[in-house]
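This is the structure, below, for whatever I ask next.
Just one protein chain is left out here, and the rest sit where they should.
Letters A and B name the chains as they come in the text, with residue numbers starting at 1 for each one.
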Amino acid sequence: MSFSVTEPNKGTKWFAGVLVVGYALITIAPLLWIIATGFKSPADSIAYPPKVVFEPSLEGYVNLFTERTRATPDMLEAQGEPKNWYEQIARDQGTVISGPSRYGERFLNSVIIGFGSTALCMILGTAAAYAFSRFRVPLKDDLLFFILSTRMMPPIAVAIPIFLMFRNLGLNDTHLGMILLYTGVNLSLSVWLLKGFIDEIPIEYEEAALIDGYTRFQAFYKVVLPQAATGIASTAIFCLIFAWNEYAFAVLLTSGTAQTAPPFIPTIIGVGGKDWPAVAAGATIFLVPVMVFTILLRKHLLRGITFGAVRK
Amino acid sequence: MNDFINGLFRLRRGPWEMVASVLIALGVIMLMQPVAITLYTYSFIITLTGTVMFIVVSHFPE
């Protein structure tokens, strides 16, 4: 058996483990609370003391996706039998479903803008990163710094001229405008991250390909792209998460047609007072995909948050 | 310390970047300190000087 002085002993490990698990449980509690609240009835959600054990209910989800109006018992009677389970849930609250809510639309906007900007960002970013990695671009360091600094800018400060520009171009509250904007913001991250990934691919592969008679373009998409596939995928997820989560630009530049979910979720209110289960349901549907992506990304998280500087 | 002063005279990147960084940090502290509003008033010009200086001196040789 090998013995190492730097290997912590069993007691230390156990102690460290307990503390970390304790912290993890505290930190995950608010998230679990969000998810749980989504399945509570409105009365349970504001009960005192807070209810840990409760009867699950889909009221939150039904309220999230529908618009309802309050109805008197006579009116409910006149409506006849509820046609399906979610109408039943609405009836039980003394309300009638008057139509779908705008949450679905807003969620779809988030999907369109998120994926649209990510795709555009990856196309531009991969090309630029390849050029920065392989060619002698004049003023390379300055350009790279300039690209990074664009990401650091306070969104509210940038939003003033963008608002004016979009208004003149008719891009305010459009999907195209938001896609272009998020692409602009995310490009810095994608260029820096991808440059790191491409730097790691040995240049010999391409040289061999060039000698075999490939053109630069062929070498790029037949040799470099497949090699960088993991890097491109994880960079794409980072860009997607950013566009998905973004709030400041969305709240200032969109109001209706192109509004994404983050500015919408806080505005959800129920019939009389804040409908916390509906808000929690909206948040859950919105946050869970990000958690799944986080699990997929876990090996590359560090790179993502340091613009590719820390490689572990 | 001697190297530092030498570097300044010979227009080397390292020490000058250090000077610029200190100016920027000073400007930021002046911007947010709760002591005197005069310091706050002059913080921006200090930060601006530091930032412009940083851009210029980062082109000096190593």
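By our rule, a contact is a pair of C-beta atoms (placed from the backbone, for glycine too) under 8 Å apart; a residue touches a chain by one contact, two chains touch by 3 or more.
FYI, contacts and distances are computed from a predicted model.
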Q) UniProt name of the unshown chain, from "Cytochrome c oxidase subunit 1", "ABC transporter permease", "Tol-Pal system protein TolB" or "Xanthine dehydrogenase family protein molybdopterin-binding subunit"? A) "ABC transporter permease"
(Q) If I consider the whole complex, including the chain that's not displayed, which of A:58, A:111, A:176 or A:210 touches that chain? (A) A:210
Q. Among A:89, A:113, A:181 or A:239, which one is in touch with the chain left out?
A. A:181
Q) For the full complex, which residue in A:108, A:153 or A:269 touches the chain that was left out? A) A:153
Q: Determine and list the subunit B residues touching the chain excluded from the picture.
A: 17, 20-21, 24-25, 27-28, 31-34, 37, 40-44, 47-48, 50-51, 54-55, 58
Q. So which bits of subunit A touch the chain we can't see?
A. 4-6, 8, 12-14, 16-17, 19-21, 23-24, 27-31, 33-34, 37, 46-50, 124-125, 127-128, 130-132, 135-137, 143, 145-150, 152-165, 180-181, 183-185, 187-188, 191, 207, 210-211, 213, 215-217, 241, 244-248, 251-252, 261-263, 265-266, 276, 279-280, 283, 286-287, 290-291, 293-295, 298, 301-302, 305-307, 309-310, 312
